[in-house]
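As structure tokens, the structure follows; a few thoughts come after it.
One protein chain is absent from this view; the other protein chains keep their places.
The letters A, B, C and D name the chains in turn, as written, and every chain counts its residues from 1.
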Amino acid sequence: MLEKAITGDKRYWGWIAFVLMLIGTGAIAYLRQLDQGLTVTGLSRDVSWGFYIAQFTFLVGVAASAVMVVLPYYLHNFKAFSKLTILGEFLAVPSVIMCMLFIVVDMGQPFRVQNVMLYPSLNSPMFWDMMSLSGYLFLNVVIGYMVLSSEKKGIAPPKWIKPFIIISIPWAISIHTVTAFLYSGLAARPFWMTAVLAPRFLASAFAAGPALLILIIFLMRKLTRFDAGKEAIQKLAVIATYAMCINVFLVLMEVFTTFYSGMPEHMHHFEFLYVGLHGNNTLVPWMWLSSALAVVALVLLLTPKFRKKEVILGFACIAVFVSIWIDKGLGMIVAGFTPSQMGEVVDYWPTLNEFMVSIMVWGIGLLIMSLLYKIIFTVRGETKPALEAKEDKKELTVPSN
Amino acid sequence: MKALYSFFAVIILIALAYLGITADMTTFFGLVLPYIAAAAFIFGVAYRILIWAKSPVPFKITTTCGQQKSLPWIKNSNLESPHTTLGVIGRMALEVLFFRSLFRNTKMSLKDGPKIVYGENKWLWLAGLVFHWSFLIVIIRHLRFFFEPVPEFILLIQSLDGLLEIYVPVLYMTGVALLMSVTYLYLRRALIPQINYISLISDYFPLFLIMAIAITGALMRYTPLRVDIIKVKELAMGLGSFNPVVPEGIGAIFFIHLFLISVLLIYFPMSKLMHMAGIFMSPTRNMKNDNRMKRHINPWNYPVDTHSYEDWEDEFRDVMKEAGLPLEKE
Amino acid sequence: MGIDRRKFLTIAGLTTLTTLGKTVLGSSPAGHDPIETGSQAVKRLAMAIDMQKCRQNEGCVECTKICHKIHNVPDIGNSKEEIKWIWKENFEAAFPNQHHDLLEDEIKNNQVVVLCNHCDDPPCVKVCPTQSTWKRESDGIVMMDMHRCIGCRYCVAGCPYGSRNFNFRDPRPFIKETNPEYPTRTKGVVEKCNFCAERLADGLLPACVDICPEKALIFGNINDPKSEIRQILKSRHSIRRKPILGTNPQIYYLV
Amino acid sequence: MSAKKPTPADLIQIDFNPGKKDWMDAKIDFEKKRGNWNYQVLPKSAEYVGMPYPRKWSPADEDWKLPDNWQKIIFEGLRDRLDKYRSFKIFMDICVRCGACADKCHFFIGSGDPKNMPVLRAELLRSVYRNDFTAAGKIFGSLAGGRKLTVDVLKEWFYYFFQCTECRRCSVFCPYGIDTAEITMMGRELLDLVGLNIDWIGTPIANCHRTGNHLGVQPHGFKDSIDFAVDDLEDITGVRAEAPINKKGAEILFVIPSADYFGDPHYFGLLGYIALFHEIGLDYTFSAYASEGGNFGLFHSNEMMKRLNGKIYNEAKRLGVKWILGGECGHMWRVLHQYMDTMSGPADFMEEPVSPITGTKFENSKSTKMIHICEFTADLIKHNKIKLDKSRNDQWRVTYHDSCNPARAMGLLDEPRYVINGVCNHFFEMPENTIREQTFCCGSGAGIGTDENFEMRMRGGMPRANAVQYVHEKHNVNLLACICAIDKATLPPLMEYWVPEVEVGAIHELVGNALVMKGEKKDRTDLRGEPFVGTETAGKEEEANV
Partner (left out) sequence: MYDASKIILGILIFLVLATSPFWYSKATGQSDYLPDPVILTKDTPGKDVCVMPTDYMRSSHMDLLNDWRNSVVRDGERKFVSPNGHEYKKSLSNTCMDCHANKTEFCDKCHNYMAVDDQTCWSCHVEPKEEL
């Protein structure tokens, strides 16, 4: 089955070559970071986590969102998702790997990463996060692989896989919860120290993940013979809609609590994000863009007429995804550090080098996802013939179903 | 049973070396035997290759694992069914470096139905690949004992191998990988009924031998059984440059390690381990599938007795005539 | 002969172990302890900073200078990557909760010495995923093991006082004069004030305490009712940085 | 005296666990194993082609009447072959018994007999080689995996080397490319040295040597068959085709396996060829002398293969053709592709093959000058040189069985598929681990497709049949197309046994069906005489009216 990933037409190999080129370019930037240290990033003693950790946080959400197809299918027997579960699981796999890589590239001493296992520290949420992420990776690899290979063999998946699938559902919730605990347990950072952080993370994940999945389905429909079916897409859209509602709701809760109570330590962070603080407006336009997109997305999604039009749904999904990416992937982490414990506002924006390293990690994720999806579609006989073959009047192979 | 034989054979070898060292036979174990072993290995392997080379390859019997080169608009698979030299080199490179054929491995199982299903089975490929690559890197790392000054590429490989900062002295990943993979290779022989059935003593022996070599090596690096490696290098340099010396006071564990390596080297040319050289000479893999394009010469192609047309026509002339078939001679 | 050697090694190893054992178990380490324990209570080292005294010498940075010198703290010259073990901070920044507009100018406009608070309940220790930072049982100092630190900077995020410093780059080129007796750090690890643990072991006081021309820094075992620091805290009003966070800082500021 | 035929339900009870007993124990009870081995070669046939020690004996006998010095003969033969074949020598030395080949053999999958694992089949011979030809074996004997050559070992060779169809599937998976077919071939040559061979190989060889084809059809019989086919084709299509025989000066010599003009369903393929050649106006000739493309010599010995193979080039030279076209056959193409040029070449009296219809140069056979009919037809279809009506094959839902030799010794994979896709609408592939280079043998190749061997054939064919069953159930497939004469002979009983309702057919039968011929009659049928789907309903209505 794995060999499906290394057979393909020119279009496929062209894409893989492109992704490898991205990775290679990013790797050069990473080597530079290894050599010179994290000074090549925009990070500072005040804003000590930035783009890398923000990407990590965002991607944990993408990974966790697989549960939004797994749960309806396996617990509620929602048949329309039968073809989607593996897509979800094989989206979770590269996402978790990217999460781990973003942590590694953020480390000052990446070659000591194994110390987390060698000296397990039960009091550190980071230890638990690593445990839950690797567990989730393991679960998704095993489940996705076993289900797909059984599908290929034309037999029912082995019985022992069922408990794994059931466990994977709460496990998905756990990865994003523990990730929220990384932040929300810090007394030093009032912005994060809120009980709704984990629910907010989950709500945003369950909006962004299904939105991404819908976009992937649209893309795959263009590139392959795969079709998830209208029902599945609409159900995903509904999931994204309500998750987005809850997400926006929770953000508004935060805003109320912060500003009505009027505690300056809490307010400053929101001020920094939405109006700027001490003359620093770096994130202000972004955050308003995010809010605007959220509003647009909600209007489009909540109106059934729009939601059911696939073109509009596509736009809405892009709006959801980008809105949440800005919120989590840009704002969430930096705002926690701004203002600093000393009340200072230190400007942070990722450097080119930092951005390139992120490209490397995204590239590795894309590569893994491409390989895995290639395997899925080849096994299911859903690949489209190469362009050359299309020009040819007679196709060499005829699909077996 | 067969595994036990091999296991005890290796234990006995270890005991032999130990007794020999306590009996102060360091010159034998440190100099004489290594030279014998190196000679046996080098000349043995070369000899075996020459013996193979003595036999011709009378026919071009490529196993074609992909589409042949035929019509211009049918895509030829030049790596699986190569028709050019470059294709053959590519195919061989994939075989030698990445075990291409083993990567294809499947596992058949018979389900009710009856239905035969073919599952993926990449563990042997993975373990084999890990085993051979880590063994190679371990050997390259050991060249630091034989080369002075130590060349850059060895330093580079060493530092990459010890990239993860675990333990002092730093834990080499290939060492762990080697031991894990060789253990897997043993376990599959022990536990999978069919593999167990086909395994011979000579399949277990090298596994245990390599395992013992790796373990003694690890003991010397990571435990208080450590030896003075300056002296070891002195000995190794002496061996390599033919100015042999056996420095005093290297621990017995080193001589056991060296003795087991010597045994492996001597054993190598007379065993299945020759697959190292054989893979390059396997006619089903290293030949082009250009049979109909280019004539292959069989050096012993002797004439044989065929039924010639003339004889044949003589035999059937009457019936042919009757049937109105054209004839050479009326 | 190999065997003989091995035997010897075993013996040597055992000897080491026994001596180790003795020193570990032995009640009082050799050398003279400047911090008399005085009672059975567990030792808890703390520092009191007399802001009044400190204020008197405006512009004095002797403590910073000596500390950074003996600990090979680099001077990166870039506020974003600065590494500081002990330094002076605006009152408002150090005590955001104590600040108000009507505060005496003397206090409001002056700077206070800040350093790692060696909290009794240190958040940095809680979050560290590798136990590279921990609170020493014997005297409560929050220690760091640079050999183990993976540079994840969770502690930086967790510390409410900005006391933790990350080495964004190789610090060595930025150390003017290296003290060979103390290691430098490598790039990619976190570092901070260690209460001069290495000097304490030699029976010396922390360098900052020693050097302060105003004798504004008082150091001692807070669990010893007879100690100087205990006495002074009893007699003077003191505040601590962000006590509301529950970290229980062990640097006391005498108002 | 043939054994009782077991039912599919019996056969499918397969135990793959080999147990703990040491495999070097060689004793085989032939009487008990009836249905799994083949009858001995008849002395008459053996004598005719000069096989050694022709005699009356039977595998079921205790005494095989071996020559007194049989061991010496085998050892000398073994040494001789080690010196002649590098492949053999290397394959004896480098196997590491990794077991990757074990469950790749159709006989092992079908029987569970551990000695049908390719590795162990080779070890039967390898153990003897180790014992007497290697230093380690001479010193350590059985500790080094050596085994003495006893009569029981020899009998075991006979049993298992005639239980291998030389299909080479194992060699695809072997990390060193060890080809058990090579070892089986050597094993069979050695057995032949002491007069141990089977009749299904010996007699066709004798026939072929004498008359030119395995079936022993004499020239006039051959002409009758071809003429009959031409008449048949006229009945079906209303078109009278020419099918010249032994025509001097023809451009192309056309060589087919003899089963094509005698066997069913091969015969429909023959009709297809004749129709196609007529339609494109090809200048070709059959030969009554080279009336056999197949070569059972391949299953006997290299020397015998060469003896039988010579006639093709001889005849091409005599008739003065420009190049040779070969019909649908499996092992025939192994010989033609991998051996003929080396054995009987160089074919410098011919020209590099060029299709007279499309002008395509067949550069891949510029030395051997022989091209495969599928290459030829695929080229015609690609260039739109023939008019095809795919719907004329709508009665068939087709799957394609890659015959072992064209797949694994030739790499002929996409050409047949191209032709099938060009002539029919419903084509379905079997599961991917059972097609192309991983294709499964019919279980009856390499000269062991006999009735007395029925049980083993059904076992060996089971993996193939199982894959057909898969597409039969999933896609309602009802035709198994193939391009091998042995397949066409042995797959029908295999299908009948495992997957009734699936027919077997030649690719060129499908081509013949789809071919719209100039001047064909209105009510033409397919080559089996069945009305085309669609026209058939019209016919039925007529019937109803009557």
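FYI, contacts are C-beta pairs under 8 Å (C-beta built on N, C-alpha and C of every residue); 3 or more make two chains touch, one makes a residue touch a chain.
All values reported here derive from a predicted model rather than from experimental measurement.
Undergrad: Using the touch definition from the header, name the shown chains in contact with the chain that isn't displayed.
TA: Every shown chain touched by the left-out chain: B, C.
Undergrad: Of the listed residues C:G59, C:G77 or C:P180, which contacts the missing chain in the full complex?
TA: Only one listed residue reaches the unshown chain, and that is C:P180.
Undergrad: By the contact definition given up top, give the residues of chain C that touch the hidden chain.
TA: That gives, for chain C, the contact residues 5, 8-9, 12, 15-16, 19-20, 22-24, 29-30, 72, 136, 138, 143, 145-147, 178-186, 197, 201.
Undergrad: Touching the hidden chain in the full complex, which residues of chain B are there? Just list them.
TA: Touching the chain left out of view, chain B contributes residues 38, 41-42, 45-46, 49-50, 53-57, 143-144, 146-150, 154-155, 158-159, 162, 165, 168-170, 224, 226-230, 233-234, 236-243, 249, 277, 280-281, 299.
FYI, only the chains that are shown with their structure count from here on.
Undergrad: Farthest chain from chain D, going by mean C-alpha coordinates, please.
TA: C
Undergrad: So what's the Cα centroid distance for chain A and chain B, whole Å?
TA: Taking the mean C-alpha position of each chain, the two centres sit 44 Å apart.
Undergrad: Can you work out the whole-Å distance between the CA centroids of chain B and chain C?
TA: 59
Undergrad: At what distance in angstrom does the C-alpha mean of chain D lie from that of chain B?
TA: Chain B and chain D have C-alpha centres separated by 34 Å.
Undergrad: Which parts of chain B, given as residue numbers and ranges, touch two or more other chains?
TA: Counting only residues that touch two or more other chains, chain B contributes 73, 104, 115, 118.
Undergrad: Pull out every residue in chain D that's touching 2 or more other chains.
TA: Residues 414, 418, 431, 470 of chain D touch two or more partner chains.
Undergrad: Any idea which chain C residues touch chain A in the complex?
TA: Residues 79-83, 89-90, 92-94, 96, 123, 125-132, 148-154, 156-162, 165-170, 186-190, 245-247.
Undergrad: Name, in rising order, each residue of chain B that touches chain A in their complex.
TA: By the definition above, chain B touches chain A via 73, 103-104, 111, 115, 117-120, 122, 163-166.
Undergrad: Mind pulling up the chain D residues that touch chain B in the complex?
TA: Touch list, chain D to chain B: 12, 14, 16-19, 23, 50, 82-91, 93-100, 102-104, 109, 114, 117, 119-120, 123, 134-136, 143-145, 168, 171-179, 182, 209-212, 218-220, 223-224, 245-248, 288-289, 302-303, 306-308, 310-311, 314-315, 318, 337-339, 341-343, 345-346, 360, 362-368, 370-371, 375, 378-379, 382, 407-415, 418, 431, 433-434, 437-438, 462-463, 466-467, 469-470.
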